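Read the structure below first, then the notes.
A single protein chain has been removed from this complex, and every other one stays in its place.
We just call them A and B in the order they show up, numbering each chain from 1.
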Amino acid sequence: MRNYENVIYAYIIMLLLIICVGLFQSWSIALTILNYCLISAVMTIGANIQWGYAGLINFGIMGYTALGGLAVVLVSVDPVKKAWQVGGLNILGSIWIIVAIVFITRFILKRFEKSLIRNYSIAFLIIAGVILIRVTATPGIEAIESVDPAVSGFLGGMGLPVLMSWIIGALLAGALAFIVGKIALGLRADYLAIATLLIAEIIVSIIKHEEWLARGVKNVIGLKRPAPYEVELQKTQWFRDFIEKIYSNKLELINTIAQKKIVLNQLIIDASSIFVKLCFTSLFLSVVIILLIVTQKALYSPWGRKMRAIRDNEEAASAMGKNIVKEHLFIFILGSAIVGLAGAMMVTNDGLFTPGSYRPMRYTFVIWVMVIVGGTGNNFGAILGGFVVWFLWVEAAPISLFLIDLFTAHLPETNMIRSHLVESAPYFRFLLIGIGLLLIMRYRPQGIIPEKIIKQ
Amino acid sequence: MDFLNAIILLFNFTVIPALAYGSQLALGAIFVTLIYAVLRFANFATGDMMSFGTMFAVILTYYFQSLGIGLGVLPTALLTIPFAILMMILYMLIIDKFVFSYYRVKKSPPVQFAMVSVGVMFVTQAIIRIIIGPSDRRFLDGEKFIIKATEFKEMTGLAEGITLKSTQAITITVTLIVVSIMFWFLNRTKTGTSMRAYSDNEDLALLSGIDPKRVVLITWVIAGILATIGGVLYGLDKSYRPFVYFNNMLPIFAAAIVGGIGNPYGAFFGGYVIAFAEILLTYSYKKFVAYLLPSSLEPNSLMQLLSTDYKFVVSFSILVIVLLIRPSGIFKGKTI
Partner (left out) sequence: MAYFEGAKMTAGYGDGPDIISSCSITANRGEIVAILGPNGAGKSTAMKAMLGLLKLKSGTVTLNGEDISKINPQDRVKKGISFVPQTRNVFAELTVRENLEIGGFLTEGSLENKIESIYSLFPILSEKKSQVVGQLSGGQRQQVALGRALMSDPSVLMLDEPTAGVSPIVMDELFEHIIKVKKTNVAVIMVEQNAKQALSISDRGYVLVTGQNKFEGSGNDLLEDPEVRRSFLGA
């Protein structure tokens, strides 16, 4: 059991840190951080499956996260009937054209020998297809986007419960990973990194600019929730009674009834926000725990051993007759699907979908730092990495502000350097994360919780 | 006449911008490819390193302007480039000493190098934002145009004009000079040959008495020159904004791989391939076609293959296609 002690200590410290935030800042902030930590943990589990189990570098995490987020819109938002009427056919037509192009291309690739003519005809086919799609889709897109542009102007979704979208998000991300994997998995590690980075950029760029799909940079707000809304909760009788009961001691100290009512209302408003966040926390926590159990089981199954064998020595494993390409593709899909799930969870948590906010820094590289810092190849480490790095990412600005104040305390408020540094406080998070990553890679390349400790 | 107008139109709106943009990409791509060939890793801090060098050029330009030092019709920034290069090289060497050299000695796999360069990327971004902030800055001064469209129209009597911005002319000229000197250095000097030898076969280079430390040093020096000049030229032509520079890493990578990573000629060529593809595929040919066709056939759509929103998508798609058809790039680079 000694081996697990480190893990337990690490998690307890992490929890204490979050509790500190609750005590010193506010419980609402602490829960927000905790929820994001849990979402990050799901992402790191996904990335860790690819990197830690199979040694695949996927710098396209942003793309899968965005796709998962898109799924929330496509699944949970009610369909915009008018938009479907004016432009639905055009869009469906274009989708059929795309499908047709793909199949014809595949047919040509299968049927004919490799030749220059074949390449040119495929190029011609694709260009002709793009023109055809533009001709078919443009009138439809224009019509759709002009339906109530201020609030809608898109096709909407299927109007299903939002939790469905978590599954759909995972499926969509997995499907994308299948295509990307087919294209890019044969490449050497660093090329794979670049290729996936660029493909993710393509995905986000499409989501950003195709407004008929999910309003693009105009954002979709007011998404459905798997948890009650604060305003409704505040009106619910049992909740009011519950809060009154909890704070009964405190309320008794107040004399006037009117005063009491005001205080109680304030308490209920605060508590409702915390209650909603707790609902999300429990949902996210169950996802993390389920994933953790499944991935731990998988890691120690014969399949997990096989994957690690492949990771540690590809040549030997392939000599032993393991089908590396197939295994890599499978793991690439699996990891990406989990990242897609996390993307859906995040958008559900935020209640809004903002394609413009998907940037590789935040959604790819920070996640990678989490995986590396936590400990590659082991899930406890990856989850802890998600917690630690997210915590730093959020708290870096307040911490650095504090430090700046401390070190420049002797300077007057108006001092140029001081005010400049105070203004730059938000950017210290990059510095902190970067230096943290470099130090970990140098002095503890196995991460905070190395693979070995867990292995035995 | 209409035919001539059509050509001028295309030249003005596609060829000139593509040549300028392509030059900026080419410098960045050679930087990437050089690091890849000699130091053997994909440098994810590429965009931010270019940004770092440019930052000094911007700050010094402001400083020189405040002192009243300038180059007349030419932008002051050109004067600051040597200083910016020095700062850039200094930064690169510090980073190399404290970060990369450790992994080089250990002969770490390229993947680890790539991850380390991500750490450098974070740190560099932080330093840049702390020093100069994230906002958009213009630092171009001097004469803005060499040829103005109206002057050209008056001169030639054509309906279409050619605009040649001084930044475009400077970009293309400076790029050609820098790249020529670099190729001359790589191919015709002893040190350049030793760098190529080191890149080709490290062990044998060591056995031939080539000093690896010197090769690494010179590589960073050249990289610093390329990164700074490429960054400053881009900033002069468009504007300087740290986030944009980070994003520029992506088409630069595309250019380097399309040309064949590890091959400087390929990277140079790849820069223009990407630039021309981006601009030609997102240009609206409506006016061009209108000149060529009788007025009865004039198109009413924009005649645009892809909307300009998809500029980046074009270059990335080209990369994906190249990776599919010819993974070693157009010019054969290092084997993938």
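Keep this in mind: a contact is a pair of C-beta atoms (placed from the backbone, for glycine too) under 8 Å apart; a residue touches a chain by one contact, two chains touch by 3 or more.
From a predicted model like this one, the values you see are computed outputs, not experimental measurements.
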{"item": "Which displayed chains the unshown chain touches", "value": "B"}
{"item": "Contact partner of the left-out chain, one of B:205, B:229, B:275 or B:314", "value": "B:205"}
{"item": "Among B:131, B:164 or B:197, the residue in touch with the chain that has been omitted", "value": "B:197"}
{"item": "Residues of subunit B in contact with the chain not shown", "value": "190, 193-194, 196-197, 199-201, 203-211"}
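In the analysis below, only the chains that are shown with their structure count from here on.
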{"item": "Centre-of-Cα separation between subunit B and subunit A, whole angstrom", "value": "32"}
{"item": "Partner subunit B, residues of subunit A touching it in the complex", "value": "55, 57, 119, 127, 130-131, 134-135, 138, 183-184, 186-191, 193-195, 197-199, 201-202, 205-206, 208-209, 361, 365, 368-369, 372, 421, 423-424, 427-435, 437-438, 441-442, 445"}
{"item": "Parts of subunit B lying in touch with subunit A, wherever the complex brings them together", "value": "41-42, 44, 99, 102, 109-116, 118-127, 129-130, 133-134, 246, 250, 253-254, 257, 261, 301, 305-307, 309-310, 312-313, 316-317, 319-320, 323-325, 327, 336"}
